[in-house]
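Have a look at the structure below before the remarks.
The other protein chains are all here in position, but one chain of the complex has been omitted.
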Amino acid sequence: MFAFIVRRVSQAIIVMLIIGLLGFSIKHQIGDPVRDIVGISVSAVEREALRDQLGLNDPFVTQYVRFVRNALHGDLGMSFFFKKPTLEVILAKAPATIELVLVSSLIIIFVSIPLGMYTAIYPRKLFSRIVMGGSIVGVSIPVFLTAILLIYLFSVELHWLPSYGRGQTVNIWGWETGFLSLDGLAHLILPSIALSSIMLPLFIRLIRSEMMEVLETEYVKFAWAKGLAPHRVWFVHAFKNTLLPVITVGGVQLGILIAFTILTETVFQWQGMGFMFLEAVERSDTSLLVAYIIVVGALFVVVNTIVDVIYGAVNPMVRITERK
Amino acid sequence: MKRRWKRFKESYLYYSFKRDRVAVASFITLALLITLSVASPLIAPYNPYDTAAIDVMDSEIPPSWMDEGDPRFLLGTDIQGRDMLSTMLYGMRLSVIIGCGAVLLQAFLGIVIGMLSGYVGGKVDAFLMRMADVQLSFSTLMVAILISAIFQLAFGVGRYEELAIPLLVLIIGLAEWPQYARTVRASVLGEKNKEYVEAARIIGLSSTRIRWRHILPNTMSPVLVISTIQVANAVMSEAALSFLGLGMPVTKPSLGSLINAGFEYIFSGSWWITLFPGLLLVVFVLVINLLGDFLRDTLNPKLYKG
Partner (left out) sequence: MNNAAPTTDHLLEVTNLEVTFALRTGNLTAIDGVSFTLDRSERVGLVGESGAGKSVTGFAILNLISKPGYISGGRVLFDGQDLTRLTDTEMRHIRGNRISMVFQDPMMTLNPVLSIGTQMMETLKTHTDLSHEEAEAVCLDKLRKVYIPSPEQRLKQYPHEFSGGMRQRIVVAIALLTNPYLIIADEPTTALDVTIQAEIMDLLLELCASEKTGLLLITHDLAVVSQVTQKIVVMYAGKIVEMGPTAEVIASPLHPYTKGLINALPESCRSGNRLNQIPGMMPTLMGIPAGCAFHPRCEMRRRKCEETVPTLVCVKDMNRIVACHLFEK
């Protein structure tokens, strides 16, 4: 088990270095650190002096190494627009995105598992057919359209829920949370439903097809032959085997979820990292952009590694086959 | 040619297709949409790119069957006064062009890399597949957004919009090649060990020849299956990019940019600016997905679960 973890972590580190290299190349080619620091109204001579001072005329590799070293110390450059260290800006916006992703993930888990299992066990019932039909349509509706439709229905027409922003947030040790106020929670509802709508059809179909395969296996037939109660057969024998491939897919899908926060946050004017990213593009704030790439890249790598490790823990066979 | 058609008509694929009402309906709808979009310069009532013909006084007119509607504009007008129907047709045309172009690029890249990876194996394979995995884990949408953001920063907004169509094809093509590469590689790995490959090697055929003339045709079936779904993905990606302002500009809008432009106006009640392009987009993607599902179920059910 330990060797397995070590292998995964070392792979993760290599990937991070590559991401770092990409990010740095972008910054090197497109970014203008001088402008980031002093703005636009500085003479050319002073700029050149500043460039030398900042080591911007050094060879690529030297600058890259410096970049990595700074990054490991938490310095990812300065945001041109916010006039603050990029990491600070990102960390300020992160709670918004994290809470959104969290609630969406919960929705996905608690809706797709029961629906997926139900449609696998009772495929011919009307409800199952409706769910399956709905999921194909769901896959074809882009998330921003879902968001717009939700806003139109629940905000503009029914006036039940707010249509933009996070509402009232409470600050706990620097973390602006929307969980602790009713207003904040109300604001969380529509965005997280919109965000989860991308993944729901996928997971429902995935769980369903895995479950149906599992229900046909010899060991499930044997479980029935042992006279076990149906809920035991479904939730103990079938469930764990169904979940294994779902976990792998789940980990990868997290990446997609984070990408889609960019779209969702834009529609809802949700002050999270995704919205920040888009604004950075519009303002040509290269440092912030690169910092975002690095942070999100690190997030992906960490999440994927954790998912791999959990999978290895849950499925006893993976650890052994890995050794081959 | 006639013989091939006859063979196709007798094939299992055609047989299942005929019996599947959903597949037939989807195919007809898709053919209709594509024809309409390709023929849009001919059949659209107005030319939405002709700035001279647009009158801003005509803006935000509701669809013709509603109270303040205007019979000149069947589905109403947008905020600039452009006829919704025409703009949508042109927009769908853009989606089709970009979607197909992007898929061709991805397929080309993916097949080449997948073939190389699967056939050569070893470190090359490991490296390429790891790259593919990383790119996939970032999700193709994220990659597309990142690349377009970088391009926009590098080229500047104006130049970016000029080159939008080829750039978008490039971006989406680059973002989605891993899917093809993985599929082709899996196929190649399966075929590599089959006897006809060994036979070819024994006769003395070169690796390249074996790869392209012998193995490749046998990997086409999975490629065809995922191609339909990839077109749907490409169209959705383009719509997403345009919605974010990283895609087609408002002057030459695709369905995504139209939805974006219309979004603010649902609060003031002009729902048709967003709804109609949205509906068209959904129907378009839906029928592609349905066809893709049908193809996958008939040709190889275990292939593409995502």
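Should a chain be cited, it is by its letter among A and B, assigned in written order, with residues numbered from 1 in that chain.
Methods note: a contact is a pair of C-beta atoms (placed from the backbone, for glycine too) under 8 Å apart; a residue touches a chain by one contact, two chains touch by 3 or more.
Being a predicted model, the structure only gives us computed values, none of them experimental.
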TODO: Would you mind listing the shown chains in contact with the chain that isn't displayed?
DONE: A
Task: Candidates A:111, A:228, A:249 or A:303 - the one touching the absent chain - done: A:228
TODO: From the listed residues A:84, A:129 or A:240, report the one that touches the chain absent from this view.
DONE: A:240
Task: Contact footprint on chain A, counting only the chain that is left out - done: 217-219, 221-229, 232, 236-237, 240-241, 244, 314-317, 320
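Assume only the chains that are shown with their structure count from here on.
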Task: Cα-centroid distance, chain A relative to chain B, in whole angstrom - done: 24
Task: Complex contacts: residues of chain B adjacent to chain A - done: 130, 134, 136-139, 141-142, 145-146, 149-150, 152-154, 232, 236, 239-240, 243-246, 256, 259-260, 263, 266-267, 271, 274, 278, 281-282, 285-286, 289-290, 293, 305-306
Open item on the list: Please output the residues of chain A touching chain B within their complex, sorted ascending.
Closed with: 11, 15, 18-19, 26, 29-30, 136-137, 139-145, 148-149, 151-152, 156, 163, 202, 205-206, 209, 249, 252, 255-256, 258-260, 262-263, 266-267, 277-278, 281-282, 284, 286, 289, 293, 296-297, 300, 304
